[in-house]
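One protein chain omitted, others in place.
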Amino acid sequence: MIRFKDVKKSFGTKEVLRGMSVEIKTGEVFFVLGCSGTGKSVMLKHLVGLLEPDSGEIWVDDDEISRFTEAQFENIRKKCGLVFQLPALVDSRNLYENLTLGIRQMPFAQQQIVIPKALQDVGMEKIFPEIFDRYPPSLSYGEQKRLALARTLLPDPEILLYDEPTTGLDNKNALLIHDLIKSISKHRNKTSIVVSHDMRNALATADRLAVVDAGRVIDLGTPDEIMASKVELTRSFLEDLRE
Amino acid sequence: MFNVDLDWKGPGIKVLMGESGVGKSTLLKSLGGVWKPQSGKLIFGEERLWLRGRFNQNPKLLARMGFCFQNNALFNSMTCLENLCFPHRQRFAEVAEGKRLNLAMEWLEKVGLGHTRDLLPHELSGGMQKRLSLARTLILQPDYLFFDDPTAGLDPITSRQIAKLLISLLDNHPALSVIVTNDQDRAKEWSHEIYELENGGLHLKSSEANS
Amino acid sequence: MIAAQQFQFLTQIVKRMPLLWRERREFQLQFADVAIRSLSTTITAGIFTGAVLALQFHLQLKDFGAESVLGGLNTSGTIREVGPILIAFMLAGKVGAYTSAELGSMKVTDQIQAVRCLGIDPITFFVLPRFCAVALTAVLLLVFGLVISVLGGMVAVWGIADIHPDQYLLTISRFASNTSLILATTKSVVFGILMGLICCYNGYQTEGGTFGVGESVRKTAVQSMVAIVIADFAITSILETVFRWLGWS
Partner (left out) sequence: MFHKIINPLFENFNILFRSLSVLAKFQTSAKDIWKQCYEFGNRTFGIVALCVTFMGVILITEYSFHMKLVIGNDSMIPAFAMIMLARELAPIVTALLITSKMGASIAAELAAMKNSEQIDAYRLLGLNIVDLYVAPRLIASVFANVCLTVVALAITVIGAWASAVYFLNFSTGPFFHSLVVFLSPFDFILMVTKSASFAIVIPIISAYCGLEAKHGAEGVGEATTNAVVGNSITIIIIDFIITFLFSKFY
């Protein structure tokens, strides 16, 4: 269970998070929507210790991590896997090395069992035989993003964080990614927090949604509640779907 | 990469869709005179775009065309106002400087950027940069307009504002416009003539009036 | 000051030095890549530095009829002072700038943050092998460049002042005392480490998207040159006093 309590964060004079408070239950697919530049990605980066909040508390299960040191973040990062907006694969290493970045201590034999399963989850099991001699640039952008997802899945984190997984993808790949998010969360019982501004897929995939504006949560609820919401910003978000 | 022949008539908006990577932008850039196609002819009205032997484009025709790039291609060393005046000065040197300034201010107001007169492009948000790019393309009053994925990378609200702005700007400006996008919601708003580009060919996807 | 931050960065790298054994494959990869890539530059830099300096010494010594000692004078002159600086300037671009561009683009495409989230220390994974590879290659290439510059000088002098190579080589032994060799090697080692440190530091601190990468390469090139000149001055004055104290010529 993840809880943000009145978290504030600003970069120089620019206030990004202005008292963000939200609660995400375990095993739930939770979407965070909002215009670009309203602090959605910043929120995720706080959970894995890439950023430290100016004030407020962040709870991951029963650890309060807002003042954690780098070492303490070690096991938090094992629990929360972050999938970045860019694939962020290491181009100079082959696919095997990229995939096993998170599980380097695992013995080779066990890796050979876990990797095909993770590739299966992202629908790329057919490249398993070639992972030793292929390099990330040989994959398409969509495939690279799915491989990055598989890489984050391998250390088997309890919580999965997605930073705008569908930006830069065309509609077919975007739909595919959303199905993956749903299936992974349901089959492997993982809490998933997805930052996105793709309203159509969000409503189809999420258990609960939050709409963020100017660093604060202004609307929260299940897809049906959001559809019927009175909040002005949410209504303008939904305008496309009404036609 | 692909051979395409198309025959578009009169003022109106044509939308070009297709999966990313299939070459929509390349086709648009060939039409817009940015890149020279390996073979084949590009005829606008009765004039050819690429003159035989000469490396660059037919200047008369180029003067009647406007291109709005996907990453906006704003001149980063010039203020917003200068970004509008500079192209206008190149195309219509005979116009008096004072008149040009008023026209530029008028266009800034028209796209809702009246207050950004002396700001530099990198100081604007994504949506505002796109508005400036639209203003810079349309201030030259071209007869042929090309938009490369104008709503890419914008969140739904801003992209809808840009789409509405584009429609209103094109309404009172009769020109043949080609818009490349892979955003279903916007495509229907812009035009009923939607073309689908698959690898190898271009075909009309739907031409009934938008529902 | 920048130097303080870079020194602090150096201590972080040195602290992780024992972990290099686990990353040795990447180290070997980087070492080969940097060496092959910079070999042609080193040879060009070496030949022309030697040739140009030989020409200058020749022009100056002509009035004194001290042609005969030109070989020795030029060699020791090149090796001790000007050679290391000029060759290091050339290498700063080829060796340092490339690595800082590579690290910079990795930072900009989030690879460094991604690896960190997977529980791996990015400095050990990315920076350490590159720092060692760049430092080691730079040292070897600098020494190799100095040897080439002596040959370059010899050929230039043979071509222009038609002083026969073996007469040129004869005088070398007379002048190139061991102090020159010690000076040349210490400079090469120090310059190599400086180049490795500065390029990794700037690459790792890149911000601001694609233009940020260009900025970090520019900073690397400028800082490397300034550091090289200052380090050269420091080494020369320190070792001079040491040699004088030891009584060597």
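As written, the chains take the letters A, B and C, and residue 1 is the first residue of each chain.
Here, a contact is a pair of C-beta atoms (placed from the backbone, for glycine too) under 8 Å apart; a residue touches a chain by one contact, two chains touch by 3 or more.
Predicted, not measured: the structure shown is a model, and the values here were computed from it.
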Quick one: jot down which shown chains the absent chain touches. B, C
Which residue from C:L10, C:V34, C:L53 or C:I163 sits in contact with the chain not drawn here? C:L53
Please pick, from B:R91, B:R117, B:H173 or B:H192, the residue that touches the omitted chain in the full complex. B:R91
So which bits of subunit B touch the chain we can't see? 29, 32-34, 56, 59, 62-63, 65, 67, 69-76, 87, 90-91
So that we can see where the missing chain sits, which residues of subunit C does it touch? 41, 44-45, 48-49, 51-53, 55-56, 58-60, 64, 66, 69, 73, 76-77, 80-82, 85-86, 89-90, 92-94, 97-98, 100-102, 104-105, 108-109, 160, 175, 209-211, 213-218, 221-222, 224-226, 229-230, 232-233, 236-237, 240, 249
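To be clear about the criterion, only the chains that are shown with their structure count from here on.
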Overlap of the subunit A and subunit B neighbour lists contains none
Which chain is most central here if centres come from C-alpha coordinates alone? A
Report the chain whose mean Cα position is at the greatest distance from that of subunit C. B
If you average the CA atoms of subunit A and of subunit B, how many Å lie between those two points? 35
CA centroids of subunit A and subunit C: separation to the nearest Å works out as 44
Dist(centroid_CA(subunit B), centroid_CA(subunit C)) in Å evaluates to 51
Provide the residue numbers of subunit A that touch subunit C in the complex, in ascending order. 48, 50, 74, 77-78, 81-82, 84-86, 88-90, 92, 101-102, 104, 148, 151-152, 155
In the complex formed with subunit B, which residues of subunit A make contact? 34-37, 140-141, 167-172, 197, 199, 233, 236-237, 239-240, 243
Sites on subunit B touched by subunit A in the complex: 19-21, 125-126, 153-158, 160, 182, 184-185, 188, 211
